[in-house]
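Missing here: one protein chain of the complex. Every other protein chain is in place.
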Amino acid sequence: MRRPDARAGLVLPAALFMGLLYLLPVLSLLWGSVQTDAGLSLAGYRQFLGEDYAWTLLARTVLLSLAAVLASLALAFPVALYLRRLSVRWRTVLAVLLLSPLLTSVVVRTLAWVILLGQQGVVNAGLQALGLPALALIYNDAGVVIGLVHVYFGYMLLCLLTSVLKVDPAQWLAAANLGAGPWRRWWSVILPQCWPGVAAGAALVFAQCASAYVTPVLLGGTRTKVLATEVYDLAMTYLDWHGAAVAAVVLFGATWLFVSLMSLPARRRARQPA
Amino acid sequence: MSRRLPALGACWTALVLLFMLGPFVAVILVSLTTRDYLSLPDQGFTLKWYAALAAQPELARAAAQSLALAGASALAAVALGLPAAWGLAASRARWAGATRTLLMTPLFIPMILSGLAILAMSGAVGWTDRASRLWVAHVALTLPYVVRTLGASLAALDHAQLRAARNLGAAPLAAFWHVVLPQLRPGMAAAFVFAFIVSFDNVGMSLFLTGPGISTLPVSLYTYATYNNDPMVAAASVLMVLVSLLAVVLIERMIGVARLVRGR
Partner (left out) sequence: MMDPAFLRFAGVRHGYGARHVLEEVDLAVAQGEFVALLGPSGCGKTTLLNLTAGFLAPSAGDILLDGASVRDVPSHLRGIAMVFQNYALFPHMRVADNVGFGLRMQRVPGAERRRRVHEALALVQLPDAADKYPDALSGGQRQRVALARALVLRPRVLLLDEPLSNLDPALRANLRAELLRLHRLTGMTTVMVTHDVQEAFSVADRVAVMMHGRVQQYDAPARVYRRPANTRVADYFGLGNRLGGVMRACAGGHVLDSGGLSLPLPPDARPGMTVAVPAHALRLAAAGAPQGSLPARLTALTYLGDSVEFDVEVAGQTLRGVQPAGAWAEPLRPGDAVQAGWDVADLVVFPAEAPDATA
């Protein structure tokens, strides 16, 4: 089409809006985190990262997120493989059922687990009815991981499903015809082709888990604090906006680092011939 | 191929389905309990918690504010996102890719960071009106979903039709109005619903930007839940889930999830 520049103007309102009212504040916060009264300085970071507490938070954040990633991956992959076999209609029905929780609020999903996992919660009530001892599934790491897995499962399923559906169905048959058993088929034929989906799902779930706030607070209680909790406390309770900014940037940086690490194997495999 | 595998797959999927949807069932049940604490309704059903919810002024007000905010945010997001998606669909220039990424940034930046950022910067420039701040934040949050949904709809359009329209004498705006827009209606409706529900559900960003005078339902519910442990929390959750359910149904009817899962 001639004169494409006319259409460029159409993007301008949205771009200006996003740039000025969203990106600019974020950049301003990043910039502010390296400012002190004495000008450009990393003092805030040195102070924050100098404390063991910060590292504990960081470690817990990363470990909880990784646990959630692995658990959701383990849950989602067999489901994706099964959904592939179904007719489009059934696949759609099940996919909608499994993905629609994503459109509910995080608060609602987390509260559901508070209800289920509490001391007198539904799960324990059931266990006790069966004569089994009650489990401490709330106000600890286990509860948080369960909650995180439930909240962000849909993203992992979506990424895996997209990848799995792209694989030529004939390859399953070819692998079987050439003598590969089911485990071998998955390991040697399917999984290598699904790395992009795995990496995407892992990155997405990790990023969300690492910055999750509501779920760790409601399910983790006062003993399980994560970095996001610290950011919020610093900002809203102590009104230490500079400290909060530093913590937020550390969180963002750590997330970004891990996400990049997770995408590496996928990118390297993509470049290598199969 | 082993016949056991599909059976195993079906079992696993059923268990996962139970894991994903079971909690919602539990919430519905708990909201009907006659006891005064979180428990299953083993002594009978009652709607008293829903009544209690209606009688709670804060939560009721927050609910109304949430709905209004979601509607206003979705409208603004579609108003900004439609021309943007159209402009991006036309162009294969380098700036198009960069602009698209710019519009998608809320999906990559944690809400902890962006919520704090908007709070900090608006304070610095003296913008203290909570309602408008919250609205702007929600528009930014929902814009990526609008642009993505409309982008997908536009990609499905046959661009030869636009050239045909031009050849038949339509000016660019007329071509858009007569040829593109009518075919875009389901996509626009779906984008609106998407934006609405994302705004309605949001808590991460809203936590920073709410306060005396304005709150959202998820934030109020969260605050309430940190101090209380009674089944009213379940009742409020059920109502929120109903709104989400409506959104899912509407989106499915308008553009269908089938497209996502069609495969080869």
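Chains here go by letter, A and B, matching the order in which they are written, and residues are numbered from 1 within each.
Note that a contact is a pair of C-beta atoms (placed from the backbone, for glycine too) under 8 Å apart; a residue touches a chain by one contact, two chains touch by 3 or more.
What you are looking at is a predicted structure, and each value in this text was computed from that prediction instead of being measured.
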item: Touch criterion as defined above, residue of B:Thr101, B:Ser132 or B:Gln161 at the omitted chain; value: B:Gln161
item: Sites on chain B contacted by the missing partner chain, in the whole complex; value: 158, 160-161, 163-170, 174, 178-179, 182-183
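Definition applied: only the chains that are shown with their structure count from here on.
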item: Separation of mean Cα positions, chain B and chain A [Å, integer]; value: 17
item: Complex interface listing, chain B residues touching chain A; value: 1-2, 5-6, 8-10, 12-13, 16-17, 19-24, 26-27, 30, 37-40, 80-81, 83-84, 86-88, 90-91, 93, 95-96, 99, 102-103, 105-106, 108-114, 116-122, 124, 136-137, 139-140, 143, 147, 162-163, 172, 197, 200-204, 207-208, 218, 221-222, 225-226, 229, 233-234, 237, 240-241, 244-245, 247-248, 252, 256-258, 260-264
item: Chain B partner contacts - residues on chain A that touch it in the complex; value: 1, 4, 6-11, 13-15, 17-19, 21-26, 28-29, 32, 75-76, 78-79, 81-85, 88, 91-92, 94-101, 103-109, 111-116, 118, 120-122, 125, 150, 153, 158, 161-162, 165-166, 168-169, 172, 176, 182, 207, 210-211, 213-214, 217-218, 228, 231-232, 235-236, 241, 244-245, 248-249, 251-252, 255
